[in-house]
Each structure stands twice: as structure tokens, then as C-alpha cells.
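A single protein chain has been omitted; all remaining protein chains appear in their positions.
So that you can tell them apart, the chains are marked A, B and C in the order they are listed, and the count of residues begins at 1 in each.
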Amino acid sequence: MAEIVVVFHSGYGHTQRIAQQVADGADAQLIAVDADGNLPAGGWETLAAADAIVFGSPTYMGGPSWQFKKFADASSKVWFTQGWKNKLFAGFTNSAAMNGDKGATITYLWQLAMQHGGLWVSLGIMPSNDKAARRDSPNYVGGYAGLLATSPTDAKPEEMAKGDLDTAYAFGQRIAEVARSRSKG
Amino acid sequence: MAEIVVVFHSGYGHTQRIAQQVADGADAQLIAVDADGNLPAGGWETLAAADAIVFGSPTYMGGPSWQFKKFADASSKVWFTQGWKNKLFAGFTNSAAMNGDKGATITYLWQLAMQHGGLWVSLGIMPSNDKAARRDSPNYVGGYAGLLATSPTDAKPEEMAKGDLDTAYAFGQRIAEVARSRSKG
Amino acid sequence: MAEIVVVFHSGYGHTQRIAQQVADGADAQLIAVDADGNLPAGGWETLAAADAIVFGSPTYMGGPSWQFKKFADASSKVWFTQGWKNKLFAGFTNSAAMNGDKGATITYLWQLAMQHGGLWVSLGIMPSNDKAARRDSPNYVGGYAGLLATSPTDAKPEEMAKGDLDTAYAFGQRIAEVARSRSKG
Partner (left out) sequence: MAEIVVVFHSGYGHTQRIAQQVADGADAQLIAVDADGNLPAGGWETLAAADAIVFGSPTYMGGPSWQFKKFADASSKVWFTQGWKNKLFAGFTNSAAMNGDKGATITYLWQLAMQHGGLWVSLGIMPSNDKAARRDSPNYVGGYAGLLATSPTDAKPEEMAKGDLDTAYAFGQRIAEVARSRSKG
């Protein structure tokens, strides 16, 4: 079985809920980047052993949170020896506005995976974009390169859209499937 | 008074409606890129005389339409002599999904303006992103670098969201105001 | 054995030389987008049968050529049924300046692959970026997400940098290796 790890930062709990859904769908391990941008003990070793790494960060001021970026910068030690080369990578983000530069965060998560010599997995779930689409339809927010969630600025984590959470779970399943198809050789 | 030109391509009429709103708000002239990617007679001369140029394109397959790109490639003649240097630029796009890579199209429109040595004007209208926000609230789609409109795949141009159209009009007004503040010297 | 196809547009022959190198390294078939943005007869069928698709385009005015974009827009028919879902994708570009917005073109090629539900393969060759690096060192131009080539504006295709051509060949080999590792299951 493929080892999948979701490494994420969450400022207020919304991104954490998405992370949990992706992890549940992928049967993955969760690693939280803390409020100072650091990993828990054993975090780097867990990442080193993974077949697939899923990056998650809120979108703050048009990009990933500084705590996530601190983790990314710290991964330069691994980059130096290309220790994560050929791993699978994927990503997700959450912000308050429908668009709100979420695409910029996903693009950054991809750039990071590319620096590490990885393979990037798309969301693979078509957007719900006709007149019949509702807020809880699959991929209503409309991502392609990663999972995008929208949580109004005054919504608590428990108020997050069911459709976003369900899409996150399905994304986790997809990542696991792609990872399995590679490791069965 | 500042001369403002909106140059756009529209495949099915949605982007054209946005273009009309921006032009109305800015008291601007409209130039349509045709279905073969060409400008009407006098188009290049009108652009040369403009103080501000607003680019508009639908988002197709994760970027601007090929017709808009053909116009952009043809502008390499102007680029060669930096004929548009220091003009103001801004941009807008429309697609069916809430996100749907609209940010990628706006980023391209900006890259094009940058190649021409221009200045880029942000949308300047805060997103409506709390629980009270409705589809017709200002900047509900949540752009920052340009105006983003969402029209479901089976919605006719006349069915476009009033909020997107109003935001486009206000964006036109803003562009005109920024243009005037530069030319009054 | 994995079927790999390189689909590219070239305006003046430089991108074609890179395409040939990638194809030689990957033992891939070449499909040229023509000057009107169309594929040759059988092109779409060949792409449908591929395990991996490599996109190539020059960087013109801060993005892919309009001819490549016309091909991308035409692929919306395949997108509609997600006919290319889970295929491997990769990309390359060429322009005259060292940077010259090549990264924007690679990012677009990735967005296109993401719309198609694909997996994106990084270059996987570390940049030559110390004082000892020479123009013909591996990946001197310094790409991560794809292969970047630089050809001065007055250089003929036969004058292209050997280092860029060698890196393109090695990139082709890498793509083939990743494709094989997936299909051997």
C-alpha cells in the first residue's frame, strides 16, 4: 500500500478540516505545521518515507501562509539532495472569497513540488458550473490543479460547505488511487 | 480627458457584455478582436493613441482565448519599439466555473502589459466574502488583479449576474479615475 | 512500452529542435501544430492513444504562441469527456532572453494539463548555478517545472546552445522512465 502524508498549516481550523477530509479519503497520515512554521518531532522522517505528499495551506494575502512557506524553505535541505525526487504531490487551499487568489497558492504548491523533482496530481473532478449547480455540488469552487475551498470570513470551521468537504474526501481517494497505480509495479 | 480603450475577444457574448460595462463606466472606446483573432480597421491606431488599454478575454482551457492571444502576438510589432510604454493597463475575464483558472488569464493579461512596459491597475473593489454576501454583492467572485465574472455554461449573456456587471461598471469608473489622475499634470 | 507523444508549435525552428531532442530521448512520436494552429491528419487519434503527452511552444509576448493556444482550445472537445484523464504531461519552451517569461509559458502548459485531469512531470535535472557553471552545463537556464531553452534573437536553430539540447534529450529520457514505471504494473 502507498504511504500518503498530508502536511498542512491552518490558521483558524478551516484548512485543517479540509486536510482531515483529504487524509480520510486517502487513508493518509496528517502532519500539522505549527504556528511558528515548524514540524512536530519525526515529521521530516515521515515525509521522507512517503510515496505521496499533499501540501495544504490557507491563502493569506495572495499566497500560502508564512508558516507554510517557512516549512517550504526548511525543505531546502531535502531539495539539496533531491530526497523527494519522483514522489507524487498534490495540494489544497482555503480562503474567504470565491476566487481570492486561491489559484496563486495552488500554483506555488506546485512550484515547490517541481523544485523537489516531483509529479503533480490534478484534482480530477469536473467543476459544477451549469445553472443547476448548487453550493454543495462537487467542485463548485472550480479548481483543476488542486482542491479549492471557500469559507466566508465570519464562518466557523463547523460551518464549512459540505460540497467542499466532500470534494476534499474524493480528492483524497483519487490521490490514493494514483499512488497505488504507481507502486503496484 | 484620458483616452481609454477596451480591447477584447468574446466567443459567445458574455465577455462582450462585461466589456460593454467596463467601457460604459470608463467612457471608453470598444475594439473587438474578431473570430479569426484580427482587429478591425483603425484598431492599432486607436490603441496607439490611448492613455489606458483594458484587455478582456474569456478563460478557455486555463488561459485567454487563442483569438486574444493572436492579437497579443501581433502586438509584438508595437513591443519592438515599446510603443505602448508607460500606458495604463487593466484586465477582465469570464468563465463558467467560480474559479476555473480565471486567475491564470488575468495573470497572462498582466504579463502582456508588462512586456509592453506598462502600469497595471488592480480591481480596487474589496470582495464580498462574509456569510451575508449574495451572488449579486460587489466583487462576489473575488478578484483582486482584475475583474472576474462567472456565467454558468448554459446561461445566455442576458442571464449574467447583475453583481458581476455592476462590478465591471465600477471597475471602468476606477480605471478612468486613475487615468485622469495621471494626465492632469 | 509506453507511448509518448510530443505535440509542439515552432515559429522559426528553435522549439522544433528542442522537440526533436525530447522525442529522441523519450523514443516519442512528434506532432507539429502548423502555422494556422491545426494538427495534421490523425493527430488527435495519436494523442488519444498516448500514455504521456509533452507540450512544447515558444514563448511569445509572455505566453505560448497563439497557434499552440488554438490547439489547446480545440482540445476542449477531449476535455468535455476527460478523454486524457490521468495521462502524464510535461512541457518545454524556448525564447530569446534568459528569463523572458518562459516560466509563464510552462505554467500555462501545466494549467492545460490540469484541466485535462493529468499528472505533471517536473524536469528533474538540477540547475547548474555555481560559479563554475558554463552556458553548456546541464539545465543552465534553470527550469524546474519544465525544460527552458534560450536562443538569442539573431541565432539560427543550428546555433542553439548544446547544453539546452542535451538537457532536452535527458528530459525526454526522464519522461520515458516515469511513463514506464507507471505502465509496468
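Note that in this section a residue touches a chain if its C-beta (ideal position, glycine included) is under 8 Å from a C-beta of that chain, and two chains touch if they have at least 3 such contacts.
This one's a predicted model, so the numbers in the text were calculated from it and none came from an experiment.
S.K.: Which one, A:Ala72, A:Leu88, A:Ile106 or A:Leu119, makes contact with the chain that was left out?
M.R.: A:Ala72
S.K.: May I ask which residue of A:Val7, A:Met98, A:Leu112 or A:Ala133 touches the chain that does not appear here?
M.R.: Of the listed residues, the one touching the omitted chain is A:Leu112.
S.K.: Looking at the whole complex, which of B:Thr107, B:Asn129 or B:Thr150 touches the chain that is not displayed?
M.R.: Touches the omitted chain: B:Thr107.
S.K.: Contacts of chain B with the missing chain: which residues?
M.R.: Touch with the absent chain occurs at residues 82, 85-86, 88, 107, 110-111, 113-124, 126, 144-145, 178, 181-182, 184-185.
S.K.: In the whole complex, what residues of chain C lie against the chain that is missing from view?
M.R.: 62, 96-104, 127-131, 133, 139-145, 148, 150, 152-155, 159
S.K.: Would you write out the residues of chain A that touch the absent chain, in ascending order?
M.R.: 37, 60-67, 69-70, 72-73, 75-76, 79, 101, 104, 107-108, 111-112, 114-115
Following the convention adopted for this analysis, only the chains that are shown with their structure count from here on.
S.K.: Which whole number of Å gives the spacing of the CA centres of chain A and chain C?
M.R.: So the centroids are 26 Å from each other.
S.K.: When you check chain B against every other chain, which residues touch at least two of them?
M.R.: 62, 101, 104, in rising order.
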